[in-house]
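Here the complex is missing a single protein chain, while all its other protein chains stay put.
Order of writing sets the labels: A and B. Residues in every chain begin at 1.
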Amino acid sequence: MAEVKKLNVPEKITDDKLIDLYKQMWQIRFFDEKVDEFFAKGMIHGTTHLAVGQEASAAGVCALLDVEDKITSTHRGHGHCIAKGATADRMMAELFGRTTGYCKGKGGSMHIADVDMGNLGANGIVAGGIPLAVGSALTAQMKKKDYVTVCFFGDGASNEGSFHEAVNLASIWKLPVIFVCENNQYGMSGPVTEMVNVENIATRSEAYGIPGVVADGNDIVEMMNVTDEAVQRARNGEGPTLIEAKTYRWKGHSKSDAKKYRTREEEKEWRQKDPIKRFKEVLVEAGLLTEEKAEEIRLEVKKEIEDAVKFAEESPMPTADDLLTDVYA
Amino acid sequence: MREITYLEAVREAMSQEMRKNDDVYILGEDIGVYGGAFGVTRGMIEEFGPERVRNTPISESGIAGAAVGSALTGMRPILELQFSDFITIAMDQMVNQAAKIRYMYGGKGKVPMVLRTPSGSGTGAAAQHSQSLEAWVTHIPGLKVVQPSTAYDAKGLLKAAMDDDNPVIFYEHKLLYKTSSDVPEEQYSLPLGKADVKREGSDVTIVATAIMVHRAQEAAEELEKEGISVEVIDPRTLVPLDEETIVKSVSKTGRVVVVHEAVKRGGYGGEIASMIAESEAFDYLDAPIKRLGGAPSPIPYNPELEKSHVPQVPDIIQAVKETLNKA
Partner (left out) sequence: MAKEVFMPKLSSTMAVGTLLQWFKEEGETVEVGEPLFEIMTDKINIEVESYEEGVLLKRYYEVDEEIPVNAVIGYVGEAGEEVPEKAPAVDAEANADEEVETEVVETQSTQKDGASAQTEDGKVRATPAARRVARENEFDLASVVGTGPKGRIHEQDVVEAVGANKVFATPLAEKIANENGVDLREVTGTGSRGKIEKADVLAYMNGSSSSKKAEELEGERVKLKGLRKAVADKMVESTRSIPHVTLTSEVDMTKVIELRKALLPVVEAQTGYRLSFTEVIMKTVAHTLGNHPKVNASLVGDEIIMNKDVNIGLAVAVENGLIVPSVKQANKKGLAALTEVSKTLGAKARENKLTPDEMSGSTFTISNLGMYAIDGFTPIINPPETAILGVGRIVEKPVVVDGSVEVRPMMVLSLSFDHRAIDGAPAAAFLTELKESLEDPYSLLV
């Protein structure tokens, strides 16, 4: 057995956790690829937004969170859900509109939430979850609780007023919140280079007097390290941090996207930076994983996703009686 | 019993609850030492401190969202918006987030919050600070909408709103802040969804909200002198709406005038009128349902124009007579 090299990762990330994360990244990828396939086949309705290619930021950030910690997510949120502990079967059931889904089939792709696991929900409104995350952090501060709230959003959301209002609020009140901007280069079809007049969205933190960090969003190790620092600041009462994870979505914005706004060359270039492949290489080089074991994990996850599909397909549909339940508490 | 003002009643309801329940806090613009745009929170920061009487930046979307997020995670915030017109800026958080979270999440999570906000014209504040936009929020399943007309109702309904596990939009009328009524000192709760018959009568029913309740009562007194007996019903909460009380009254009188300050077109009066038309009261209607509401223009600045924008006592009297073919 090759010598195990100590990786430059946060203290709380054990070797086992690293292998788990590798597995989790495959879960995210296979889940979204499976969803992509089903949408293409018309097996599930509505719309969906896939995070294939962005697995490192979801997995890397959430690796530093405990169950008590909260996240708010976005319309491209399947990865965040899995990273925060959601299981593929109930997520798939939700996309199939089944009662066993996380939202009993009433939320669908854009609204998966698992409040018990600290997932305050994906959000169909761009930047809609950012003020919610601030509110969640306010609760932690007022109730003197130790949890932090991570707020995922995209490059497009950073142009919304509520982003600025929320970051300002969090900064003046020094709330335990970490703003994670997943800059995947496009807000739907709008290239970030045309929509934002600064090179790094992270520099917008300066306007609010909080730290802003640019990270390679396709490098899970780097994502873990910057998150670790931000979480510690938050837990120490030093207030929020803005992290910008530079990444790329491999798929289109949503299910029917001809991707005319970008070139195939650009897509190919980013595929070279495949976050899962890169992490595997790091793990193999560190002696924590072999190619054989990596393949074993990949196949295992693939099977797991197939099982999730089976679970979803076999689950019951809601009835008309469910229509008016849960409108009010 | 002692008499206090509507404004004091609102403040007392909040203060009493905040003394009891640490999860309740209030946030909003200039609610600290300034005491809020209309002085409702005056003195509260001194008692409860800046943590729980949380003065915010001018960020309606941000603070509404913060209220929703904190409610979702265990607090019971009261959000004060300086003017109800500003709900436009907080709308995404109230409509797309607060109202839907529980349903979207399949019944997990709840958003126990109250958004308090002064509405209505009559202060000369013109088009952007005088509107009555309550119909907008009544349209959204998941929100509850309250519109008290007296100090007594304000205190009891606000207690119920604070106790409710859903987002409640609580409209206070600016011109009513200074009105007084007998209000018990102790806490009490008036159920959401229970209308109040402010005056009993037999010839015509007036369903009126907020300040129109007072104008309707004035009109009823005038009409009584002419032998016309008017029943005045204040729904008090628009969502949920006490349909039963209204239907019962209209079935009795056979005639109804619905009056609110909000612009008539698309106003909640249309909902009330439709509800009556669809109900068993239909067969007892002996005149077309009459609606009175604001004119289809922005609220003008000139005091006379401003007055003519919204229904006044003579308008209500005229409408009642029209339903009786006595106009």
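The criterion applied here is as follows: a contact is a pair of C-beta atoms (placed from the backbone, for glycine too) under 8 Å apart; a residue touches a chain by one contact, two chains touch by 3 or more.
All values reported here derive from a predicted model rather than from experimental measurement.
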| item | value |
| --- | --- |
| Interface partners of the hidden chain - shown chains only, full complex considered | B |
| Selected from B:I26, B:L79 or B:L285 as touching the chain missing from the view | B:L285 |
| Touching the absent chain when the full complex is considered, from B:G142, B:P235 or B:G254 | B:G254 |
| Contact partner of the left-out chain, one of B:N21, B:Q128 or B:S202 | B:S202 |
| Sites on chain B contacted by the missing partner chain, in the whole complex | 202, 254, 282-288, 325 |
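Everything below uses one rule, namely that only the chains that are shown with their structure count from here on.
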| item | value |
| --- | --- |
| Touch list for chain A against partner chain B, complex | 70, 72, 101-107, 111, 113-116, 120-121, 123-125, 128, 130-140, 142-143, 161-162, 164-166, 168-169, 172, 325-329 |
| Chain B - residues contacting chain A, complex | 23, 25, 51-52, 56-57, 59, 61-75, 77, 92-93, 96-97, 101-112, 141-142, 144, 164-166 |
